[in-house]
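Note that this complex is displayed minus one protein chain, with the remaining chains in position.
By letter and in written order, the chains are A and B; residue numbering begins at 1 in each of them.
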Amino acid sequence: MIPAPFSYRRADSVAEALDLITEYGDDGKFLAGGHSLLPLMKLRLAMPEVLIDLGPVRELSYIREEDGHIAIGALTRHHDLEHSELLARSVPLLAHAAGQVGDPQVRHRGTIGGSLAHSDPASDLPATVLALDATLMARGPAGLREIPAADFFQGLFETVLEPDELLTEIRVPVPAPDAAGWSFQKFTKRAIDWAIVGVAVQGRAVALVNMAGTPVRAAGVERALAAGAAPAEAAAHAAEGTSPGDDINASPAYREHLARVLVERALVEAQVV
Amino acid sequence: MVNGAPVAAEVEDRTLLVHFVRETAGLTATNVGCDTTSCGACTVLLDGESVKSCTVLAAQADGRQVTTVEGLAGPGGELHPMQRAFRAEHGLQCGFCTPGMVMASVSLLQENPHPTEAEVRAGLEGNLCRCTGYHNIVRAVLAAAELEVTGSAGPAEERAS
Partner (left out) sequence: MSILGTRVVRTEDPRLLTAGGTYTDDLRLPELARALRVTFVRSPVAHAEITGIDAKTALDSPGVVAVLTAADADDLPPAAGRPTTEPLLAADRVRYVGEPVAIVLTEDSYQGEDAAELVSVDYQPLAAVVGVDAALADESLLFPAAGSNVLRSGGDPAPDGAFAGCDVVVQRTFPNQRVAPVPLEVRAAAATWADGRLTLWASTQNAQQARDQVAGALGLDAAAVRVITPDVGGGFGAKIATDRDTIVVAWAARRLGRPLRWVETRNENLLGMVHGRAQRHTITIGGSRDGRILAYHLDIIQDSGAYPRGGTFLPGLTQLMASGVYDLAYCGAAFRSVLTTTTPIGAYRGAGRPEATAAIERAVDLFAAEIGMDPAEVRRRNVVAPEAFPYTTASGAVYDTGDYAAALDAVLAGAGYAGLRAEQARRRALSRQGQGGPAQLGIGLASYVEITAGDYSDGETSRVVVDATGAATVYTGSSPHGQGHQTAFAMLVTDQLGIPMDRITVIHGDTDQVPHGVGTYGSRSLQLGGTAVHQAAIQVKDQAREVAAGMIEASAADLELDTASGTWQVRGDPETALSWAAVAAQAGPDGLSAEVDFRAASPTFPFGAHLAVVEVDTQTGKATLIRHVTVDDAGKVLNPVLAEGQRHGGIAQGAAQALLEEVRYDAEGNPLTSTLADYAAITATELPSFELLAMETPTSVNALGVKGIGEAGTIGATPAVLNAVIDAVAHLGVRHIDMPATPQRIWAAINEAKGSV
């Protein structure tokens, strides 16, 4: 219920955040909205020695239209993504998916950067940025890195971020007119639950939530679509290359079935031709 | 600031905001109901937006405005429309979830002043109640939306005492 003892430090800027993480090294961990990290710490599944609070780092909270993409500061909250008129116009998939995360209270705190850096394959946003072919910007002592979403997630709670790197921005390409169709299918027992299985579709890009140790693109589906298959036919490939888990909510066979059903529904809703 | 009054203290770094509110600020209406950010009994407003105070460090709220249910009523004790509506609609039984439920509902209406029933239910997905079955809570939030719009006395309180 209570985290193990730790020291709290506050960063007012990106520069200060990087100084602090360099100072504390492996003992330090960034704290953004805290709604992925603090629950783990309260269960004592994570016990960092030092928390570096990024809350005051206002400079990383923005949603901006730039050259062909939307630039989103890593500390932008789910709530702000959900209600962004710019996103609703240009990348509605992301606005909608952000509105599916947790509950309203969670969305007032949680950030896109925090969620992505946490890398839980059952979360909604990792699969979403994967479907959007986003680029993640990370800043460290060695400078700025551009990481394609497809390379970012390594496993449960594991990304390619170095311990002294800070995710600063997510760049989401604005979908081309012929890839504007989108859908987000999140299957749960209760609305508040993590997805048992989820699907994010943008154009012909199809990404799966909770079908493997990381979010994955449904490559079999995408190949079928490229070859001209209709939604039902393409969706039959949804579970290929996945390794869904077995837990109290679902067996692997049931997850595979759900993936097929949800991919078909997503493709129909996105009106993928 | 908690309910408009400054509260300053030195606390352990790992102090949760809910414990700061309950112990340091001495406001015990906000309750702890779980360990996994699931139940919403600890919901308060942080700079006017609902948050689960069990998943916010007190340090993260430094310099910010916290509002609890104790801070909702007016200066002369006039009940906030949400409080009036919860009473009129029997939206509480044991009362334990109520402070968090009321604050979540206040935030919900601030962001969506004219919700449908479905939007109210979705907006309260993060708040558990075991006593009421949610039926009257939903009625209370919808009634409060009316009260805030019309500014009138709202649903008649038959035989209220």
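Just so we're on the same page, a contact is a pair of C-beta atoms (placed from the backbone, for glycine too) under 8 Å apart; a residue touches a chain by one contact, two chains touch by 3 or more.
Note that the structure is predicted; figures quoted are calculated from it, not measured.
Asks: For the chain that's not shown, point to the residue among B:4, B:48, B:113 or B:133 touching it.
Replies: Answer from the full complex: B:133 touches the omitted chain.
Asks: Per the definition of touch given earlier, which of B:43, B:83 or B:107 contacts the omitted chain?
Replies: Only one of B:43, B:83 or B:107 touches the chain omitted from view, namely B:83.
Asks: What chain A residues would touch the chain not displayed?
Replies: Residue positions of chain A that touch the missing chain: 1-2, 4-5, 43-44, 187, 189-193, 196, 248-251, 253-254, 257-258, 261-262.
Asks: For review purposes, identify every residue of chain B that touches the missing chain, sorted by number.
Replies: Interface with the chain not displayed, on the chain B side: 12, 14-15, 22, 26, 28-39, 41, 69-70, 72-73, 77, 79, 83, 86-88, 90, 92-99, 102, 117, 120-122, 124-125, 127-139, 157-161.
In the analysis below, only the chains that are shown with their structure count from here on.
Asks: Which integer distance in Å separates the CA centroid of chain A from that of chain B?
Replies: A distance of 29 Å separates the two centres.
Asks: Applying the document's contact rule, which stretches of chain B touch chain A when the two form their complex?
Replies: 12-14, 16, 35-38, 40, 43, 46, 49-52, 54-57, 59-60, 104, 107-108, 111, 122-123, 125-127
Asks: Within the complex, which stretch of chain A touches chain B?
Replies: That would be residues 1-8, 10, 31, 34-35, 38-39, 42-43, 51, 53, 55, 79, 102-106, 108-109, 190-192 of chain A.
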